[in-house]
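With one protein chain held back, the other chains of the complex are shown just where they sit.
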Amino acid sequence: MALLEVENLTIAYKTRRETAIAADRVNFSLERGRSVGIVGESGCGKTTLGMALLRLLPSNGFVKKGRVTFDGMDLLSLPDTRMQRVRWKRIAMIFQAAMNAWNPVQRIGDQILEAIRTHDPKITKAEAVKQVEQLYELVEIPADRIFDFPHQYSGGMKQRAIIAMALACSPDLIIADEPTTALDVIVQDQILQKIKAIQKEKNIALIFISHDIGVVAGVCHEIMVMYRGKIVEAGRREEVFEVPVHPYTRALLSSYLTIDGVFEIRDKQSPAPPCTPAEPLSKELCGYVHLCPHASEACRSRPPQWREITPTHKVLCSLCR
Amino acid sequence: MNFSAETRAACNTAAAKRSYNLQRFLDGWALFYENPVGKLGVFLLACFGVMALISYIPPLIDPMYHPMTGVDPWISNATGPSAKHWLGTDNLGRDLFTQLLTGARIAFMVGISAAFMSIVFGTLIGMIAGYAGRVTDAALMRFADMIMVMPSLLVVLLLASLFGQLNIWIIVLLIALFRWPGVSRVIRSQTLSLKQRPFIDMARVAGASHMRIIFRHILPNVLPMACLYMTFRVTSAIIVEAALAFLGFGDPNTVSWGMMLQWVWKTGHMFQAPYWLLPPGICISLITLSFYLIGRAMEEVLDPRLRKEENFE
């Protein structure tokens, strides 16, 4: 059985006006040591999905239905105290906003130590500090900066320190939510390489969330493309890259690849504008229909079906048969 | 040529902004009215409004009900509630109920006029400081800091002793003079952030004068926050006036709730006449509560993070 199995996960937000579905019937599974990338434009529900796995949705968000099984445990029905033991020890998360992910009035080192000592109360302080030093070596921050305050770190250092903290309890799964978005390209590249190397070395499962399909392609074994709360295409990296089937995936790829013809992509259009939550997402019809160049009568009348291109490559679209 | 096009663009955005502001106001009102806190505040305030309005009636019925000069000829001592005097009378035989009604009128008058003045000062100074920047800003803000650390009640007291008996309008003016710094700080920081927005640059490019930019472009945007502050300043003005009156420095020609409390305290009736002690205090507390509730409800509509200074007083 896979390490993580997500079945039919549907997540909604209650707002003053309505209940908006932010993730709709998401299915996937992830083996130990494998990595999956979730790509999609801003607001499509990537963060929501990641948060739901750790049960950290904001107070107005809730899981409508579905199951999340992690290492045989049903995460969604785990008692709170047991869930606390799963967090960080088994599943760690690197947040989208690393700049604000550190408590500004506590030293970074203390915050990492806190994570270690919460999950291993028996460890002595000296041992824990030693561990932090090793982690810092791994992410290449000088050890004498460990006990600085967050405002004394640069953005890239904060991000690296977050990675160090994510590794602190040797988790089985790391959810990395756009870990590099706020950084410049060079630092971004360094950090991505770091994440990739560590993931491989420690045999950690990784869920990598990004709006940049190029970044995801560099890091992950598998890719899932998300559009307006739905996974629309999922497959191994090579498959999705070489034979993108869903028109939205093609649009994403075409805006990524400027050289035309490599993948025979014909849809020269920019990705869809970010969807507004006011538009109903739960509608059964394909959400991309208003922008899709291949939209047919069938698309407007029938909901799309999952098609298998290969056993590992699936697409939610009425186009191919 | 190009210039007029830009002017037009600036005008267009201004018009668009106005309708946007209106929409925001309507949305805000809906939000406000959904809030039970705001509703309770409005209800309480309406009650006090009615009190202030009907305060003109009793003296017309019988001059004995005049809050200052009307004395019940049959009574020469503080008496409890009766059919003739719903709340009883004070030690001179004056009707407490009419005094209470008149007090509402004074509270509104003092509160709203002082708050309005302090908001006008505060908004102007805040906008000027934020817009001008540099030395002007630093000087004005230091000045504001200085006033902010002065205990307003005691300053007004001291001024009263130096300049002699104060009438109610001087008191109002003094309260306003000492209550603007909090407002101007907030308005200043809002102005600073507005200055970064493109439409201000656009207006400047289009040749608008500083005055025009301040009053046409910045003022409408800081107005909601100024309104919010006004409700909080009303409470503070009412309290300062009441405290002054309580200490015996009120306008001797008006009947305010603070004055009533002073009378019950100074004539030594506080242990014998709860019917005299309780109503004015309850009224002062409730009217401040009502403005405060309205302020809080408004605050939930506006962005609360903009407020650094909490609403003391």
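As written, the chain order gives the labels A and B, with residue 1 at the start of each chain.
Operating definition for what follows: contacts are C-beta pairs under 8 Å (C-beta built on N, C-alpha and C of every residue); 3 or more make two chains touch, one makes a residue touch a chain.
One rule holds in what follows: contacts and distances are computed from a predicted model.
UniProt records the chain missing from this view under the protein name "Peptide/nickel transport system permease protein", selected from "Peptide/nickel transport system permease protein", "ABC transporter ATP-binding protein", "LLM class flavin-dependent oxidoreductase" or "Cytochrome c oxidase cbb3-type subunit 3". Screening A:Thr19, A:Ser42 or A:Asn103 against the full complex identifies A:Asn103 as the residue touching the chain left out. The hidden chain makes contact, of the residues B:Met51, B:Ile128 or B:Ala160, with B:Ala160.
For the options A:Arg85, A:Lys200 or A:His290, the residue in contact with the chain missing from this view is A:Arg85.
Where chain A meets the chain that is not shown, the touching residues are 54, 56, 80-81, 84-89, 92-93, 95, 97, 100-107, 111, 114-115, 118-119, 149, 151-152, 165.
Across the interface with the omitted chain, chain B contributes residues 142, 145-146, 148-155, 157-164, 182, 235, 239, 242-243, 246-249, 261, 264-265, 270-271, 274, 277-278, 280-281, 284-286, 288-289, 292-293, 296, 304-305, 308-313.
Methods note: only the chains that are shown with their structure count from here on.
Between chain A and chain B the centroid-to-centroid distance comes to 52 Å (mean Cα coordinates, whole Å).
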